[in-house]
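Apart from one protein chain that is not included, each protein chain of the complex appears where it belongs.
Naming follows writing order (A, B and C), and every chain is counted from residue 1.
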Amino acid sequence: MFDVQKIRSDFPALDQQVYGKPLVYFDNGATTLKPKVVIDTLQEIYSKRNSNVHRGIHYLSLRMTEEYEEARKRVRKFINARSEKEIIFTNGTTASINTISSTFGEEFVKEGDEILISAMEHHSNIVPWQILAQRKAAILKVIPMNDQGEIVMEKLDELMHEGIRILALNHVSNALGTINPVKEIIQKAHERNIPVLLDGAQAIPHGDVDVQDLDCDFYAFSGHKVYGPNGIGVLYGKEEWLEKLPPWQGGGDMVEKVSFEKTSFAELPLKFEAGTANYPAAIGMAKALDYIDALGKDQIAAYEKELLDYATLKLSAIDGLKIFGAAANKISIVSFLLEGIHQEDTGMVLDKMGLALRTGTHCAEPVMTRFGISGTVRASMVFYNTKEEIDKLYEGLIKLRQMFR
Amino acid sequence: MFDVQKIRSDFPALDQQVYGKPLVYFDNGATTLKPKVVIDTLQEIYSKRNSNVHRGIHYLSLRMTEEYEEARKRVRKFINARSEKEIIFTNGTTASINTISSTFGEEFVKEGDEILISAMEHHSNIVPWQILAQRKAAILKVIPMNDQGEIVMEKLDELMHEGIRILALNHVSNALGTINPVKEIIQKAHERNIPVLLDGAQAIPHGDVDVQDLDCDFYAFSGHKVYGPNGIGVLYGKEEWLEKLPPWQGGGDMVEKVSFEKTSFAELPLKFEAGTANYPAAIGMAKALDYIDALGKDQIAAYEKELLDYATLKLSAIDGLKIFGAAANKISIVSFLLEGIHQEDTGMVLDKMGLALRTGTHCAEPVMTRFGISGTVRASMVFYNTKEEIDKLYEGLIKLRQMFR
Amino acid sequence: MTLKEVQEQIIDEFEIYEDWMDKYNYLIELSQDLPVLDSKYKTSEYLIEGCQSKVWLYAKMDGNIIRYTAESDAIITKGIVALLIRVMSGRSAEEIKDANLFFIDRIGLKDNLSPTRANGLFSMVKQMKLYALAYFAKQQKS
Partner (left out) sequence: MTLKEVQEQIIDEFEIYEDWMDKYNYLIELSQDLPVLDSKYKTSEYLIEGCQSKVWLYAKMDGNIIRYTAESDAIITKGIVALLIRVMSGRSAEEIKDANLFFIDRIGLKDNLSPTRANGLFSMVKQMKLYALAYFAKQQKS
């Protein structure tokens, strides 16, 4: 059985009070809390083993390099990439996406070309493409979604044609929770020779991701959203693509030979890793992945589904509460509004009850525009949350409605 | 007095053995060890206070945001910038330089323009400009250095003219230890309207840096080289410059409003901070700066000067030992070779004696080319190192010479 | 009443509320008393935009003093806006531009008015003072 109480004891930050109330942390979509094993790993590295990687031949540097490269292997295995060459460490999803928008953009996008994204993207998967489109005089096209917050597949078919250079899509929407049918979409795209980048920031923490099975060309995610430290992220890319792309940032580690006349670049994956790596965070993230695997991805997904169903049922029963995002396939996110009450008011009052929820646009302003609202209140739940916490949210919302009537 | 033993007890990683020998850590130029206060800060944040910054209105998020912005103020004060708007958090020196080479490059560098760097740059301050030069068909020019490893000022005068768009220079050389007369150089550059970027990665840990006094236009450094965590760095830029530059990466936090038609960017400094910030590392770095200030920048510089003089005297006495870099103004770095012995052999043998030194090109291959060598052995010393440790290095090298005769 | 006295009065009023919910209830009440802002001022020109809620602020000179009216789409924010107006409105430009709004801290609303809190209230106070500064400069000149 899934022993939530035991799991909760692994997360020291869960055991605290805010305003004298026990913390209910429902802001996991923004960042997750960290299990003790991750925190301890950082502490051990900085207290004992710290030393810069790759170029050193002394003991500490060699050991640290090994650990760093082990972390890369760990990530490879976690998403089932073919080889470690396909695993680039970045400092987050945003940096991973910008790496591709810049390098792929530089190499393959020309004036008049189209770039396809969806209507439910996070700003990190919109703005890099807007910047690229502007620089290259390319055209940004948007796949619409329906009222449930699902991609309109027929529209996708219409929009997809040979003039599209790349399709960038979130695997899971952070604002609505929608799990997109990415495998099917990738297949359609590949039939038209369109490579696909998946923004996996919200998908990786919630279930099994197999990049070979999905057959995506690029996949991006962040350590801090998958129980790992900040300042680390992953860019997966198919080797044949990464080989074709120019490097992005210049600096140490990404070069083979440097002279003022001619510089040659390092092999994959280092070609895309300029400057001192955040190896402590990479190793910390690998520990987080171990932690997830030990719990079991399927068990996590099943438990989180339970939470989602429970929360959906419970909150729907509240008079005047409207849930945004009713996709058939969803992660444990409930985005909602109480009729006549601003999301900010809701957030501020819940906060004082010890309930940490995110309010606003969730960095997905076009989603709000689509629904004609200025924001939502979002409860994003993960495996250390409980039904009792959902009950507290329910009670809090009932109280809140009375306050604002 | 400067109580080194007390200081050493603040750095847990100093207290260890490698191969049964007490560790002598002379690889500080690559990365510094961390004082306990930095390690504890990371641990406390991740154990208790962690929450994503900026957009949240719940307790934890508000507190974390405050701490993050306090860290920014701390950095502003440390380098005496005019305002916090001028302090951009990046993930390291390399990223800071690439931010400018990309945005300044995009905006102000045209075909045929010249970019000026020096002969003693780290790859991180060469390759970004090479990439830019290639993309824009601009020309990279190099200020030579003399046999002591100093900028040849007369050549600088010759090279500097109105066709130069930017001068990018290290404040201190990581391969040779040279402290460049940057204030004078900046003055000369400004007389010709040339903005100056300083790579301060090696300067910040060793003494006082006042960006207003220097009057540099941009200044870059890394947290991990100044006793802070990995994955955080700083880009200082004069407000009037940063206002003029386009954003670099697109994503969350760096936008004001996003729609598919039109996106407006956030004010400084957030305009340049796309994606989730590494706030734990920023706060950790601020603690490191506090630690440095408590020791006293002048006291640190004086003590490190003592170490440098002692090491230079001691090592020079070794038969066949040649020191590279004899600038009048140097930080505590001694880069050397033993006649007839490859730097790799030296590094490997010293390692087994517990001495951690860096060997190779130190990511400054052109410096090696300049001196006609394939690399050096580098002892980079900081305030927690001691003369006794230098003695150990001396004895190690004597033994080594006997082995290889 | 002086600026200081009004603030002390507000602090007294809030003193009886031990609980955050009571404070918020009181702010909700206050929000209802805020005079409606003429809809012609609910335009982007008068908008102070934060990340979450919107505040519209209108200021006019009335002889020597400045009168503010304002509005917000969020209710608690509107309550705080009501307090700010109660403290600041109807005073001289000079008084407003130098105002030390200590009551915010004392009644526990510091978070709502801190610059790191990405909302419109902090900008609103700034904007109120900017108006005052502008009028003050004008007075000095004439």
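Operating definition for what follows: contacts are C-beta pairs under 8 Å (C-beta built on N, C-alpha and C of every residue); 3 or more make two chains touch, one makes a residue touch a chain.
Computed from a prediction, not measured in an experiment: that's the story for all the values here.
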Task: Partner chains on view for the chain not depicted - done: A, B
Task: Candidates B:Glu84, B:Asp208 or B:Asp345 - the one touching the absent chain - done: B:Asp345
Task: Contact partner of the left-out chain, one of B:Phe108, B:Phe260 or B:Phe404 - done: B:Phe404
TODO: Would you indicate which residue among A:Lys34, A:His54 or A:Lys392 is in contact with the undisplayed chain?
DONE: A:His54
Open item on the list: Take the complete complex as the reference. Which residues in chain B touch the chain that isn't displayed?
Closed with: 19, 341-345, 347-349, 352, 359-361, 374-375, 399, 403-404
Task: Interface residues of chain A (partner: the chain not displayed) - done: 54-55, 57, 62, 65-66, 68-69
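The criterion applied here is as follows: only the chains that are shown with their structure count from here on.
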TODO: List the centre-to-centre spacing of chain B and chain C in whole Å, with centres computed as mean CA coordinates.
DONE: 46
TODO: Between chain A and chain B, tell me the centre distance in angstrom, where each centre is the average of that chain's C-alpha atoms.
DONE: 31
TODO: Find every residue in chain B that makes contact with two or more other chains and list them.
DONE: 55, 57
- [ ] Quick one: which residues in chain C touch 2 or more of the other chains?
- [x] 51-52, 119
